[in-house]
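The complex appears here minus one protein chain, its other protein chains still in place.
Note that the chains are named A, B and C in the order they appear, and that numbering of residues resets to 1 at the start of each chain.
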C-alpha cells in the first residue's frame, strides 16, 4: 500500500498565520488517489542529504494538486519554509489509512492547532459524498490563543459551521475546545441524533475526544500525530498500542495501520 | 602566529574564467597584515555545519579588502560559488609564511593554473618595495589550454611581462611553462644577472622550478598547495618533508612552517 | 553488459544490492516505490520464535548524518512470519528477490529453533519453509534487546556455540551479522568460520545514545540505541577491510550506503554484496540507484562482472 515517490513542483507557498505555512504542490499521481486523513512523506529541500523525511497531513487534494498546512516547529520545517515556488520536492504518498469518506450522523470535527489540516480535506470529502439532506459538518477548533486558529475562512467557505475556544479567550469561548463540543454532544443527545467524531491534534485532545466517542457509543475517528521514519510500515518506529480484532493489544504502526484509528481500538 | 577569525562580507564575486572565480571580501583585520604567499582558511557558507574549512591563497590584499581567486573543483568550492554578494563568510587569517617582500635580482614568477593567485599579490608587493631601477617581475604561466590562463590582464596592468605556454598551443608557446623559463634562465646566465624564482602550482611544476633554483644556486621560493585541516599547525595533517637547520629531515607543517618553503629545504 | 550476479555463501543474488534488516519491513511495505528487479535480496526484520512487542516509544532519534534507533526487534514470531508474511511477499511482488531472514532469540536453543522452523520440513533440511526463504542472517549484535542479540555476539566462545547450534538446525546459507564495536574482529570472525557459517554481515548499528537537555532524559524509550546512517560508513569500510584480510568468508556489507560510491568502497574493501538500510528512509529507491551506479562504475572501469570488485584494491 506504499505510495508513489513523486517529484512535485511547488506551486504556491505562503503564510497561513505567523509560524504556519501553506504549501501547494503539483502532484498529479498522489492527488489522484489521496483521501482525507492520509499523509505524505516529504524530503525537505535544503536539509543535508541524510536527513529523514517529514510527514505532513493533507489539507486539500485533487485536481492534480496537494495542499499541505504545516507549523514551522523544528529544523525540518525551518528548512522547508525556505523552499521557493517552482522548486522540486520529493513527496512519497498517499500513505496510511485516513478517515472514512462518509458519516452516519452529524459529523463533528475536532481540531487542535495545525490538526485542522486533515479535517479540512475531510469536511470537503464528507460534503461531496453526503446526501442533500445530510447534516453538515461542524468544526470545533481550539488553540492557546487566536493566533493558533488556522484556515477558519476555508472551512466557512465550504459551509462548515466553526465553533472556537481559546485558552486565553482571545477568540471564541474562553476554555478548551471540548467545552463547546460537550455543549453540542448534550444537545444532540437531547435531540436523539446520531453523530460521529473526527479529530486530529495533540494527544491530550485526541484522548479527550476518544473518551466522548466511547462514552456515547458513537464512532470516533482519531488521527495520531507521530514522527514517522519510513512512513510505510517498514521500520516500526511510530507505534501505538492498539486493541486487535482478537482483543489482544499490539504495537500498531501509526503510518500504515493508521494514522486514523477507531476510538475504541486505542489502548491509551 | 595564528590569524584572526574575521566575519567578512562578500563585496564582489564573479567568474575569472569558466570554472574559476574571484571573490572580494571586506576584511579590514586580515587585510591590514596579510602578506603575499600567506593564505586564509574559509568556512564555506552553505556546507553542513561540520564541514572543514577550505584554504585559499590571496590574490590581492590591502585597503581593507581581500581578493581570492579559486577554481571550482569540489564540493567546497561548488558551495562557495553560490555565496551571494553581501553574505557573511568566516575567514581565519592571515596564515602561514609567505614569500619575501623583496627580491635580489630578476623576480621570475612561475605559475600553473590558479597558482597564479599568490604570484599576483607577490608581483604587486615586489613592485611596491623595489628600487626604481630594479628589474620588473616576469610571469611565466602555463596551463593545458588557453582557458586555464587566469588574470593575465591584471599582471600586465601591474607592468609585469607575461610569458605563456600551453600544452595544446592554444596560447603562447606550445609546451610546458618551464620551456620559456629555461630560455630566460639561459639568457640571464649569459648576461650574468642574478634572479630569484617564485612559484605556485601543481607539485610537478614546483619540483621542476625548485630544481632550477638549486641547479643555479639562486634562491627559489616554493609555495606548496596542500589541503589543510586546521590551517594553524595544530593538527599536523598537511606535512611536507623538509630539511631542518641541522640538516635533519622532518615532517614540517605546510600551514605554519610554509606554505612557502625555500627550494633547497624541500626533501621531495 | 556488466554481469551483476553474485553468490554470497550459497545465496544467489541477481544484483549485489540487498536491503538491510529492519529498514525494509517484510519486503512489501515499500512495494509501490521499489524496483525489485534491481534487488539481489531482501533482508526482513528480525524474527524470533515468539511474537515480540519491541521497545517503548520513542524508538528513534535523528542525529546529524544518521539515525539512532531502539525499535527492539518487534516482530510477529517465526510461525506467523512463515505463514503470513512470506506468502504475502510472494503474492505482492512480481519476480521477487530471495529473502534473507534475520533471526534472533533469547537463548541458543531459540536461535536454533527459529532457524529450524524457517527451514522445515525437517531440522537440518536444506529445503526452506517457502522457496523464497533463501538464507538465514543471525542477529547476534543488536544493541537494543537486553536478553537477545548482543550478549551472544560479544564473546567469541558464546558466538561459536550459537552459530554451531544454528548450523546444525539449517542447511540454508547462514550469515552472521556482527557488531562493529569490538577491539579486533578476528576472534569473532574465526568463531563464525569454525562454527560453519557461510558468510558475514557487517556491520550492525553502533551503540549510541541521545539525551534531551531540556527534559534531561534519554530521548529513546529504551534509553540507548544503535547508530546507523551515512556517518557509520567509514566504520563499516574498516570492518569489512579487516574481515576480508583474515578470512575467506564472503561478506554482505551494510552501514551508511547512500549511493553507488558508498557501495563500491565496501566491495573494494572486500564485500561480495551490499545492503542498503537507513538511506531507504530518505530515498525509497536508494537501493535501485545504488545498483545502477555500480553497473555504471563497472562499465566505465572495464569490469565485466561485479564480482571482480570484491577486495580489488589497487596495489
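Miscellaneous remarks
Please note the rule applied: contacts are C-beta pairs under 8 Å (C-beta built on N, C-alpha and C of every residue); 3 or more make two chains touch, one makes a residue touch a chain.
What you see is a predicted model, and the numbers here were worked out from it, not measured in a lab.
Remark: the omitted chain is touched by one listed residue; of C:12, C:90, C:108 or C:235 this is C:235. Here the missing chain is touched by one residue of B:26, B:48 or B:182, and it is B:48. On the side of subunit B, touch with the chain left out of the figure occurs at residues 1-5, 43, 48-53, 90, 92, 227, 229-230, 232-239, 250-251, 256.
Those residues of subunit C that touch the chain absent from the view are 63-66, 68, 150, 153-155, 179-184, 206-211, 213, 215-218, 223-224, 227, 230-235, 237-238, 241, 261, 264-265, 268-269, 297, 312-314.
Note that only the chains that are shown with their structure count from here on.
The leading chain pair by number of C-beta pairs in contact is A-C. Set against the Cα centre of subunit A, the chain with the most distant centre is B.
Each chain gets one centre point, the mean of its Cα atoms, and the points for subunit A and subunit B are 60 Å apart. In subunit C, the residues that touch at least two other chains are 64-65. Across the assembly, subunit A contributes 48 as residues in contact with two or more other chains.
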